[in-house]
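Below you'll find the structure, written out as structure tokens, and then a few comments.
Removed: one protein chain of the complex. Kept in place: all other protein chains.
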């Protein structure tokens, strides 16, 4: 439980609702900043005006996935006003307060290090990345089904990378009956790909493995699909690039060759905002409970 | 091979291209009627004007999935003219000619029985229904991902029916990490559901199994989801009805209760026309080869 | 519940204990014949001497899997005496009594038809065969692991038949990472094999598909693995024949060629007697409840 714990939320999107809901269920005291258009009500949660005093006894401050922009602006789909995370607020926070954000902008990093406030970058966590791989994969499947005239079943799919997303994606494609090849560079990744019943290849040999490829999924945030790879793909291949911007594909060349290539960022929030919100809610509340325990409060 | 075999195609959609391609690869002689806007060329295939003489030595006549309408009209996406399957044409066919259609309209049934011409209804075949279940399932997955704010993984999915589509669908959902319950009525179906690692229930007990249901997929062409079932569904449930029109769901009542219910007909041709076409191509050519062998021609 | 229901058991093995236990849990009145060495006690169950009067009000009579031998002998691992199913007993049974047996010997068939007593052959039921396929498959996996020096993962396994056992077996092998080919003769079986992600072939073409075969599993009760097939197998192939005696393999020729071939009957009772017993318990009690309901007693 989070009884007696004061949590402040600043801005966010549909996902944040799940976090607020969970904190409320765990009996926390919740201050909402930048939610003036939110209609749902949650026990223990109050919309507040961000006077600095509010922050004096805040145990945890929760920001949106994208954190705070360069100038302190925090996005909120639940507000018609511009919300700015002020230095004053941070200054007022008690020493033990923890700030939770998806990712950290330099603005946020500077501010928190200046006032020595602990900053948790949720998307950097391995567990969050694995949980998020689930909606990411379903988004990728949806795109693949929509953008081809063949079935995944029986198709030849090449996945680049056996990281957190790559493993989940490769497993799902195999389960749906695709012939799955996975390119990686670590020997233990090649071994795991084989154990999973898939065909491994070393990413440096990619050119030899993409003949007859129907769908190429990239999860590697590096230029692993340059022109000399694309030129060897059949013209009907669909490329779905999941790696964070700018992706790993030479999109300009793909277009020139008439190969459909899609950059597909931020799938969890788009495809399954509720699940994505619950993932954050579970991890954040778990961390807050551990934090309290380590402070000897529970 | 189909060398020396004369095959006439009348109308069709993208799927028919795959059938023509396969027949061409097998060296058949092909007459295309209702394809005047088709651009691709296939060895052995000629666009012809449908003079009755054409049909004199036709070994197989291939119609579109929907067959011929009441008045003999045959749909073709490759023609800007209206194509009418004339009685004269059927009359002229040699005795051994076989007509292949997806389904049979009364018009077609009458005509073929009058002239004693063998009519193959492809969609009635068990094997075709099983092959088609693959694109059907992928279409259903796509719709489920698109129309919910949660992931299939971890969701509670109820599938009604363990027929040809139901089995494929239940397997795919399970493989993607959903909790899958399947309702059926035959004891052997309940046994198979259990063996597949899923939760079986008797369709007559449906009301006890749909609490907390996130997605309800129906494959039973009977009124198995009436108002008294819908009233027990959580309000966020998505219903996807795959059964042929009018489906098995009380759509009027679902709408009244604010439950999203989608009727999703003809998914194979929509989601994966190329795969759907290849399925037809493989089955038709296989049947034609067997037909020839039984006539002692090969 | 089976309250007020009188059930008599005659003989059996470990599996029968599960049936007795379940009947006891459902509050039946139970008479045990041929269990004088049984130590466990079950509420409502009594060991009785088989005086004909016992049978006057028996609602269900439960025999072992193998039924009664030619001369009426019923096997029992829980008795040191010979138990003989007497005609007198059958004669005394009330009209509505049902006899449950695994399989029926001519002796049993004659007797029950003479006195017009309903006889249920459990192993003939589709659902029982499917449930039993589960321990059968695990027995087959165990034998395959034991009798080869390679892993199933990565091996080439050929399964003959996509019946109740074949489907379960093929699925399990695939799940463990084997390359699975399945031979069948019905087009819908070939389609289902393909949908399952396996390689289908027509059983008549078997000779073309067994090159490099590591393990050949037969589930077809017909001579589908004759000498001319065996001669084409690599010498290291292991053959596991699951089909009921005499199996489908030319064992004499296999031995001559030095190919290891195992006939593996009755796996469920050997590999998982408790599970096999529960399968029977569930089906028998379900049938008894339905029987009662159809007599309007519950």
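Order of writing sets the chain letters: A, B and C. Residues in each chain are counted from 1.
Here, a residue touches a chain if its C-beta (ideal position, glycine included) is under 8 Å from a C-beta of that chain, and two chains touch if they have at least 3 such contacts.
Remember, it's a predicted structure, so these values are computed and weren't measured experimentally.
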item	value
Touching partners, among the displayed chains, of the absent chain	A, B, C
Candidate in contact with the missing chain, chosen from A:27, A:195 or A:255	A:195
Hidden partner chain, touching residue among B:75, B:195 or B:250	B:195
Touch criterion as defined above, residue of C:152, C:190, C:213 or C:281 at the omitted chain	C:152
Interface with the undisplayed chain - residues on chain A	125-128, 130-131, 133-134, 167-168, 171, 186-188, 190-192, 194-196, 283
Absent-chain interface as seen on chain C, which is shown	14, 134-135, 138-139, 141-142, 145-146, 148-154, 172, 175-177, 271-275
In chain B, positions touching the absent partner	153-154, 177, 195, 197
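Assume only the chains that are shown with their structure count from here on.
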item	value
Most contacted chain pair (by C-beta pair count)	A-B
Per-chain Cα centre nearest the global Cα centre, belonging to chain	B
Centroid distance [mean C-alpha coordinates] between chain C and chain B, Å	37
For chain A paired with chain C, centre-to-centre distance based on mean C-alpha positions, whole Å	51
For chain A paired with chain B, centre-to-centre distance based on mean C-alpha positions, whole Å	38
Two or more partner chains touched - positions in chain A	153, 177
